[in-house]
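A protein chain is absent from this complex, but the other protein chains hold their places.
Up next, chain A:
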Amino acid sequence: MNPYVLTTLILSLGLGTTLTFASSHWLLAWMGLEINTMAIIPLMAQQHHPRATEATTKYFLTQATAAAMILFASTMNAWTMGDWNINQISHPLATTTVTLALALKIGLAPMHFWLPEVLQGLSLTTGLVLSTWQKLAPFALILQISQNTNPALLTTLGVMSALVGGWGGLNQTQLRKLLAYSSIAHLGWMIIILQFMPALTLLNLTIYITMTSTMFLSLKIMASTKINSLALAWPKTPTLTTLIMLSLLSLGGLPPLTGFMPKWLILQELTKQDLPITATIMAMSALLSLFFYLRLCYTTTLTTFPNTNNTTSPWRLKSTQITLPLTITIILTLMLLPITPAITTMF
């Protein structure tokens, strides 16, 4: 792609998210979301193969529908209540519609069907942008309207997302689809705590973005998109393979790693709010997700590929890819749990 065009598109991506962050008026927030969608569409469709085109079409249809629903709900709110402020939206029909539209935008459970298919059709870099940067603008709106939304709706969305994210990933062999289902499950955890403690939603979003960046960047270095190509990774990059195993366990939320922190704090807050049944369902749904992370760990590190090559690692060229972002995110993914008190004071 032409470097000028690429620069314009990346700057527009930044502009859209910034506009949504900075606005208090629904129309400006909607314009930010639209700029975001318009800017990523050429990046998604730049390879001309049928899968990329199909993923772009599906992404465009869902995002355009969600954006139109957001603007419709805010217009209804302005007609009945006379107010365009984002955090003043108060008509119950309008708040429900906006919540459902934002759930469609980020891919929460009853509206999640586009996310695995779209992510499967993209390159790993664009998939990284889609599952990290594109989540920020909708989450800014969700956090601003969180005090006015229906609590039962939020709980339903959260529990369904965590369960569907766990169930859906069980039968997948494609890594990008697995990451999409893991994204759905993590979003469920973020939404379930939204009405009680929005700061924890933000904390969970930050940590999820760090962990999923680690996964996408390391998969990009190994250029693998299927589980069976991960099984070849051990003779190729032994260090990275070990770190990938630990990052997967961190995504699953096992204790000495970072991924345990948001789950711990969320379960603690749910118990404090006297919701033991919700907390139990969420903890059990984390087991479903943990199963497919563990299966990935098993094929990545615990199996040896059946070939005759008995050397520990074969001769190979030094990789020319930039590894600095991966280094930073991998450290954050693995080692943040001991400084949990310092991090909770930041949010």
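Simple rule for what comes next: contacts are C-beta pairs under 8 Å (C-beta built on N, C-alpha and C of every residue); 3 or more make two chains touch, one makes a residue touch a chain; residues count from 1.
The rule we apply is simple: contacts and distances are computed from a predicted model.
Participant: Any idea which of "Pyruvate dehydrogenase E1 component subunit alpha", "NADH-ubiquinone oxidoreductase chain 4L", "Transmembrane protein 138" or "PROP1-like PPR domain-containing protein" UniProt assigns to the chain that's been left out?
Facilitator: Cross-referencing UniProt, the chain left out corresponds to "NADH-ubiquinone oxidoreductase chain 4L".
Participant: Which residue from A:Phe72, A:Trp167, A:Trp264 or A:Phe347 sits in contact with the chain not drawn here?
Facilitator: Hidden-chain contact among the options goes to A:Phe72.
Participant: Have a look at A:Ala22, A:Leu61, A:Ile322 or A:Ile339 and name the one touching the chain we're not showing.
Facilitator: Only one listed residue reaches the unshown chain, and that is A:Leu61.
Participant: State which residues belonging to chain A touch the missing partner chain.
Facilitator: 27, 31, 34, 38, 41, 45, 48-51, 53-58, 60-61, 64-65, 68-69, 71-72, 75-76, 78-79, 82, 116-118, 120-121, 174, 177
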